[in-house]
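Only a single protein chain was left out; the remaining protein chains are all shown in position.
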Amino acid sequence: MPTLNEYLMVSGLLFAIGFAGVLMRRNIIIIFMCLEMMLSAANLTLVAFWRFGGGNGMPADGYEAQVLVFFVIAVAAAEVAVGLAIIVALFRARCTVHVEDLNSMKG
Amino acid sequence: MSGQVTIIEFIITIPLVIALAIGCGGSGRGLALFAAWANLLLGAIVFAVVLARGGGDMHFQSSHILLDSPELTLGFAADGMSAILVLLTVIVTFCAVRISPQQPGKGSGRLYYVSLMLIAAGALGAFCATDLFFLYAFHELALIPTFLMIGIYGHGREKVATAWKITIYLGVGSLILLGGLIALYVQLSPTGGLTFDISKLAPGPGDHPLSAETQKWIFLPLLIGFGILVSLFPFHSWAAPAYACAPAPVAMLHAGVLKKFGLYGILRVAMPLLPEGFDAWKELLLILLLGNIIYVGFVTISQRYLDRMLGHSSVMHMGYIFLGIACCNSIGWGGAVLMMFAHGISIALLFSLCGSLRARLDTLEFTRLGGLGANMPFLAVTFGFAAFASIGLPGFANFASEITIFFAAFREAGELGSLQVVTIVALWGVVISAVYMLRAYRRIFQGECIGNLGAADLEREARLPVVLMIVILLITGLFPNIILKLVPDLVGTL
Amino acid sequence: MTTAFIILLLPLLAATTILLVTRTRPDVSAYVSVISAAVCFLLTIVLLGDNGSVGSFAWLNVGGLELKIALEITGLTKGMILVVTLVGLLVHIFSLGYMKDDAGKARYFAGLSLFMFSMTGIVLADNFAMMFIFWELVGVSSYLLIGHWFRKNSAAEASKKAFLVNRIGDFGFMAGILLLWGATGEISFSGLGQALDRETFDSTLLNWAMVCIFCGAVGKSAQVPLHVWLPDAMEGPTPVSALIHAATMVAAGVFMLAKVTFLIAAAPVAASVIQHVGALTALVAALMATQQSDIKKILAYSTLSQLGYMVMAVGFSGFVYSGEVIGVSASNAGFFHLYTHAFFKALLFLGAGAVIYACHHEQDIWKMGGLLRLMPVTAITFLIGTAALAGLPPLSGFWSKDAVMAAAQNNTLLLVVGAITAFLTAFYMSRLCTIVFFGKSRSVAAREASEVPLVMRVPLIILTLGAVLAGFKFAYGWFINPAELPHPEGALPLVLSVIGVAGIVAGYVIYSGRDKDPIRVKAFARKFYIDEAYHLLVRVFQDGLAYVAKVVDQLLIDGLIVRGSARFTSGMGSLLRGLQGGNLQSHAFLFGLGVIIIIYLITITITSR
Partner (left out) sequence: MLPYYLEIYVVILGVLMLCLELFSGRRSRSKIALVGVAGLGLVIGLMIFAVPAPGEDTQYWGIYHYDQWAAFYKGLALLATLLVLVMAREFAPVFKHYTSRDEEASGIGEFYCLPVFVCAGLMWMSSAKDLVTIFVSLELVTMGFYVLVAFMRRNVGSLEAGVKYLILGALSTGFLVYGIAWTYGVSGTFSLDQLSVSLSGDDLPESAAVFAFALLMVGIGFKIAVVPFQIWVPDVYQGAAMPVTAFLSVASKAAGFIVLLRVVEPFLSVASLRDPVLYLIVFVVCATLIYGNLAAIAQKNIKRLLAYSSIAHAGFLLMALPAMGGSVTVSGPGPHASIAFYLAGYLVMTLLCFLVLTIVRVATEGEDLVALEGLGKRAPLLAFAMLVGVASLAGIPLTVGFFGKFFLFNIAIQNAMQGGLWIVVFVAVLGAATGFYYYFKIIKAMYWGTAADEGEVAEFKVGRLAMVSILVLLIAVFFFGIFPGTLLGLIQ
């Protein structure tokens, strides 16, 4: 059975990959997906901590962590809804979803 | 105490209310003149009453508690020193309003008079506040009006840059000061609650509650902060250009009155509350004030324009006041206070005359002027009075103050210490100021006439303030005890 | 005892009245001034019977410092006040004629009255502070009067120079007063005397203090090296030169030194400085006088030279001879000379004024000549004045110069210098008289000259009487104890007379019948180039330093520190602004960088523990 550290490592890796995606991809939709991945990584961390939270490899009492996970999933869904709407509006106005084109303001 | 409205509160409120009234659409000059007259009268009453009752105590006390912790009271009172400075402020304000044009600038000019009133109110409030906080706050009231006045109604190519410079410089100075004041009140507040009340902060008889080291480090920001406001060397470079570019009334009020706030602060706050703090920086202050007197004196000599020269000269004379303060005895402080008054009036007089000259001539550059005494005798004579007052001729209050300060430095000085040596070097400043003043007078009014022959003498309406200021300088010069009697013995309380 | 106060304040009242009331009516103003001078003179005669100090007015009073306006009447005071009011009155009267048609007549008389006020103040002062106050005020009235014709560039410059040079002297004077006050806590003359008797003071300090005090006299009495203002001061109207720059104000330095003889006697080093400066001035000025061609300048240099005599004499009061300090007798000699000099020098100046007036404001002696016939009264009085100045017996100058030389008789060097100066004095005065009054007229102006009106003649005659008689005991005995004057030993008076006669003869022989100067000594004519040197000095040190200070102010303090820090701040601002590139991913990258920095910082504190 995997230990807490292994879970944390996987989730950390996932988080890092998501972040790297945000930094490197040019398409806003994909960046947005990467962001969702980071949230999932955080969820994984949460669940892992809950699972090993009781000491001696036992899960912690209560289900607070799961509650938060559900909230995060719900929030992520809402974020996608709002975010995609904005991205669509952007596309309609600028005919592009590339981040380099968003540079009218600086300084 | 609280509840009844004192005359001091009236004095401070009148310009504020008038400013509001002008802002709401009243006539600018008329209302301002009314305020100036009213304040002149009230100021004279305050002065007379304090003179009659003795300058050592606080009179006309009023206080309204605004905040419990830290204790903050909107309190005013006047002891002798405040009364002297109030008198100075109302006189200079009166003259400044009186010489102001009916229609300054392009627009309605309301902003001009609002600004003037605010500057006056700020100075009056600062000089009468019994509360550290309001002492500071009222002075800051003048910051924005000064900025606007120089920027909008100033003259010269550099006016915008100058408006910036004075604002930022004084802003920085007051922030440093604020830091020092906070440290001061936090450290000195009696146990059981913070307070801004200066009388409660004052250390009682016996040992000072703070160690010499603490006092030293709190004194430094106060010295620098107040010093910047007084244009202590090397923080002086804002003053001369600002006065040169400012409209004459602002230059009068700023150089004559507001600048005294820094000195007032040192005498009222820094020295009595932190006596040992001063000792640590005494040598430094002595060097800096020599910078004011000698170094800035030389800079003054090299000026080519009258307005700039006057600006620098006002910076230079601050050195003497600092010298008086540095003597740390009641003679020196008496001389310093007298000089604050005398310098305030004389520099205001000079700037008002300079303003009148500017209005008449195309230039204030010395090499392009000459021989004006022939066609403007009144200006020539009054400028002569002002110039001689400023270089410390007996008969004028400036001389009385200078000589008092010099004597103070040598009190019981059987041998030469640093103070005495510095004083002797500072004496040379008397020569320096004569050099630049007489050169200027020679250049402008004497010698052969170079152009500007058509320029007329000072118009009749504008003569009253000029004569008033000269008369006051003479009265206080012939009877300096009027002022000196009022100076409270602050040293005795140390 | 109020007499003294009236003498002091009446001229001030006159000046104020002229300024405020009668300035638009010149004639009335003139009479106001003259009347005040006349009343003062009369009151002075009343005053001569008094003695002691007069009730005082506490002018300035703060924290233990008390500066009083208090009057003190001593023998010295009485002699001086008599000189001031008498010569003053005569000059006032003379001016009525001399300044008759001047446009600034009201201003002129106001200035004279102000001067009378200030000078009386110096004379009557019982303490240094009051003396300093009036010291400054005479400076101002001198400034106003020298610059009377202020539209002339040279007059404007001269008045400025006079004031500034005096300020330099006052700088030292004030320092000296302060040093004395620091050491003794006294500023009144009597108090200082008592303090000196009571305890001993650090002699270095006292010497320094006296040298500083002497600086005041150097400035006011135009001693080397601050003598340069006096010749220039001749730009003023001639009566002013007679009153201020010959008889009274310039003598104030000597008067002041005489007043504090007891201090000089206690400070031998300072006394020696005083002697030598005086002697040097006497010699140098006499040399310069021999080569001038402006009648007033000659008299000005002569004044300088005579002042040098007086100062030298006063300096001898600290001279130790065979174990004893000479003390008060030497300073009495100096003051005696001051007294007689006031008469004959005022006479000479007014005579010169009359000549100038008659020659339509021509001052060059080489354009005059033969005036003896045309204006006999002026010429004769002038010649008597010359004889007095040259020290011919039995005129007043002989007695006083004798006394001065007697004070110096134990110091061979200074004695010789004094003798040479005496010769030169006689020589240049003889030169002047020969050219101006004898021979033929050298210009139209001189040919058309005629005797001056009565108001100008009367003062000349009165002063002539003074010049003749002032040296006799009855004329000075009531303020200088003749026993306290130094007495010449041996053949000194005879030698001096011979020297005087020799000088006069030499002058007459050389210059009789000449149309231009046969002797040319450029260094003398150009006043040893001292003015040029000072000009350079002012240029280099004052204006140069001022320029350097200005540049430092603009470049370093204002430029580098003030504006530099402003530039730095806004530069930093632009730099930081540059981080904000506007690109979303660079934003995200910076965000990530921030996270890394934060985590790095926080872990480094953890691990470093």
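Things to note:
As written, the chain order gives the labels A, B and C, with residue 1 at the start of each chain.
The criterion applied here is as follows: a residue touches a chain if its C-beta (ideal position, glycine included) is under 8 Å from a C-beta of that chain, and two chains touch if they have at least 3 such contacts.
Treat the numbers as computed from the prediction; the structure is a model and nothing was measured.
Taking every chain of the complex into account, the absent chain touches A, B, C. Only one of B:Gly30, B:Gly54, B:Gly193 or B:Gly414 touches the absent chain when the whole complex is considered: B:Gly193.
Listed here are the chain C residues that touch the chain not shown: 569-570, 572-574, 576-577, 579-580, 582, 584, 587-588, 590-591, 593-595, 597-599, 601-603, 605-607, 609. Even with one chain removed from view, chain B keeps its contact list with that chain: residues 23, 66-70, 72, 74, 107, 110-111, 136-138, 140-141, 143-144, 147-148, 151-152, 160, 163-164, 167-168, 171-172, 175-176, 178-179, 182-183, 186-187, 189, 193-194. With the whole complex as reference, residues 8, 15, 18-19, 22, 28, 31-32, 35, 38-39, 41-43, 45-46, 48-50, 53, 60, 64-65, 67-68, 71-72, 75, 78-79, 82-83, 85-87, 89-90, 92-94, 102, 104-107 of chain A touch the missing chain.
The rule is simple: only the chains that are shown with their structure count from here on.
Chain contact topology: the protein chains form an open path, each linked only to its neighbours in the line.
When C-beta pairs in contact are tallied for every pair of chains, the largest tally goes to B-C. Each chain gets a centre from its C-alpha atoms; the one nearest the centre of all protein C-alpha atoms is B. Note: centroid distance chain A to chain B, computed from Cα atoms, is 64 Å.
Look at where the CA atoms of chain A average out and do the same for chain C: the two points lie 95 Å apart.
Centroid to centroid, with C-alpha atoms defining each point, chain B and chain C lie 36 Å apart. The residues of chain C never reach two or more other chains; the list is empty.
Annotation for chain B: no residues touch two or more other chains. On the chain B side of its complex with chain C, the touching residues are 165, 168-169, 234, 236-238, 295-296, 298-303, 329-331, 333-335, 371, 373-374, 388, 393-395, 399-400, 403-404, 406-416, 420, 423-424, 427-428, 430-431, 434-435, 438-439, 442, 445-449, 478-481, 484-485, 487, 489, 491. Those residues of chain C lying in contact with chain A across their complex are 577-578, 580-585, 588-589, 592. The part of chain A that touches chain C in the complex is made up of residues 19, 22-24, 26, 99-100, 102-107.
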